[in-house]
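Before I ask anything, let me first share the structure, which is written out below as structure tokens.
Here the complex is missing a single protein chain, while all its other protein chains stay put.
Moving on, here comes chain A:
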């Protein structure tokens, strides 16, 4: 799937288990808030860049893209802190934010979506106690991933049909003539998909453990 942010490379970081990387990320986040100094944040940023660019050999563009996403925040932080508190605090807070965002981007770029989904299933295992079945979580993820291209295709088809008829309705009319009917259509589709899945045994609950009977005693009817 080309949709993912995963960047394949043969590196130690890529080979680490997904759970370990997530744990490291959590530890880093806590550490950056417990040690609120400019040096700590700077060292963490350098460390993150070293791991991402040198060890995992990610392209600079991958990290630059995530940094670009928060550039206005960083700028706003520097300006507002320079005006209201002092520039040093601004630099520290901005550095911390940038470090966390980049570290998260490194984890995402070095871990396959399927591995992350496995971690999600594993994390949802304790939810068994409140009646959540981890396999159902996996099924929901799979269905959502399948629905995304289907939705895009259906919306495109409607747009093309309207263009062929000479333009699409706008404003409130568009709500009634296209968006709401489209929603009804896909709700129906989701319903059909669920029935097809149930017909193939998706709703099978593992039977409660019964007393084991010896086959010799079983009488064929």
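The rule is simple: a contact is a pair of C-beta atoms (placed from the backbone, for glycine too) under 8 Å apart; a residue touches a chain by one contact, two chains touch by 3 or more; residues count from 1.
The criterion applied here is as follows: contacts and distances are computed from a predicted model.
**Student:** Just go with whichever of "Lactate utilization protein C", "NADH dehydrogenase subunit L", "Biotin transporter" or "Amidohydrolase-related domain-containing protein" UniProt uses as the name of the absent chain.
**Tutor:** Checked against "Lactate utilization protein C", "NADH dehydrogenase subunit L", "Biotin transporter" or "Amidohydrolase-related domain-containing protein": the hidden chain maps to "Biotin transporter".
**Student:** Among A:43, A:60, A:125 or A:145, which residue is in touch with the absent chain?
**Tutor:** Of the candidates A:43, A:60, A:125 or A:145, A:145 is in touch with the missing chain.
**Student:** Of the residues listed, A:25, A:55 or A:82, which one is in contact with the missing chain?
**Tutor:** Touches the omitted chain: A:25.
**Student:** Just checking the interface: what residues of chain A touch the absent partner chain?
**Tutor:** 3-6, 22, 25, 29, 65-66, 69-70, 72-73, 76-77, 80-81, 84-85, 89, 93, 97, 100-105, 107-109, 111-113, 116-117, 119-120, 136, 139-141, 143-145, 147-148, 150-152, 155, 172, 175-176, 179-180, 183-184, 186-191, 193-195, 197-198, 202-203
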